[in-house]
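All protein chains but one are shown at their positions in the complex.
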Amino acid sequence: MKVFLDEHEIRTSGGLTVVDITDDVATTVAASGIENGIACVYSPHTTCCVRVSEFENGFIGDFASLLQRLVPKESYYAHDDWDRRTENICEEDMEAGNGHSHCMAMLLGPAGESIPVRDGELALGGWQRILFLELDRERERHWLVQVVGD
Amino acid sequence: MKVFLDEHEIRTSGGLTVVDITDDVATTVAASGIENGIACVYSPHTTCCVRVSEFENGFIGDFASLLQRLVPKESYYAHDDWDRRTENICEEDMEAGNGHSHCMAMLLGPAGESIPVRDGELALGGWQRILFLELDRERERHWLVQVVGD
Partner (left out) sequence: MKVFLDEHEIRTSGGLTVVDITDDVATTVAASGIENGIACVYSPHTTCCVRVSEFENGFIGDFASLLQRLVPKESYYAHDDWDRRTENICEEDMEAGNGHSHCMAMLLGPAGESIPVRDGELALGGWQRILFLELDRERERHWLVQVVGD
């Protein structure tokens, strides 16, 4: 039984941008030497997430529009109300506010995705890609992949 | 330590239909001989997902109504705009369009669910069932379960 962890850096663009990290995850799985198991791809951030989906630019734009409609940046967010907020203060967030980014991330679900590994490869379907979603402003991010198996 | 993978075929009905796959997953867990570990139930499709929830027909209908309200099929989707689309062309999707199905799948979260296995059984709660959700048209689909443990 083996466990193999890898960490990757990424520079995101701001807004609802998506980076295809499939090839990097596949490289890690190959490097792990694990033939069969589970790969847990994980974002340690609270305004990003990792999601398996199709990477087609029209759809990516459609989904960004949907998210913005369901969770408008222009609404009131107590998270961004500096007259009221006392916890977890991060200077860099005070200018633009990111309450909507947090709500989007929570609505989108878990921080990561677990994908079966079969015969040394990710068991992705034909259209599936592993995507890293930035829901907040441009910055340095990172993500992890933990592979567990034989 | 053992790793055990199984793959299942499924014929879905179109639209927001749900199939209860709990018994098939349980059969795979039993066949694996794994007493304690994690079962990762996974859809390799981009317009389906696997989700653990209650299977009560009223609720399934309620949830379909909610999804249709949040992500209306009738909206404009660049994914379905064949005057503009250049990537990942799939002939069969050109007639009806499935931009809404992709958006629903992404909103619903990961492609799969990871469920603890305890004493040789899925650690599901009393009302929990494992559901396969079809968000697109009727077709042949498949899903995987990878069990890792002792």
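Chains here go by letter, A and B, matching the order in which they are written, and residues are numbered from 1 within each.
The criterion applied here is as follows: a residue touches a chain if its C-beta (ideal position, glycine included) is under 8 Å from a C-beta of that chain, and two chains touch if they have at least 3 such contacts.
Keep in mind the model is a prediction, meaning the values are calculated, not measured.
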Where A:M1, A:A30 or A:A96 are the choices, the one touching the absent chain is A:M1
In the complete assembly, which of A:V18, A:V52, A:C103 or A:L124 touches the absent chain?
A:C103
Take the complete complex as the reference. Which residues in subunit A touch the chain that isn't displayed?
1-3, 5, 38, 40, 42-46, 70-71, 77-81, 84-85, 87-88, 99, 102-103, 105-112, 114, 144, 146, 148
Tell me which stretches of subunit B touch the chain missing from the display.
1, 36-38, 51-54, 56-59, 61-63, 66, 70, 107-110, 112-118, 123-128, 148-150
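What we mean here is this: only the chains that are shown with their structure count from here on.
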Find the geometric centre of each of subunit A and subunit B from their Cα atoms only, then give the gap between the two centres in Å, rounded to an integer.
20
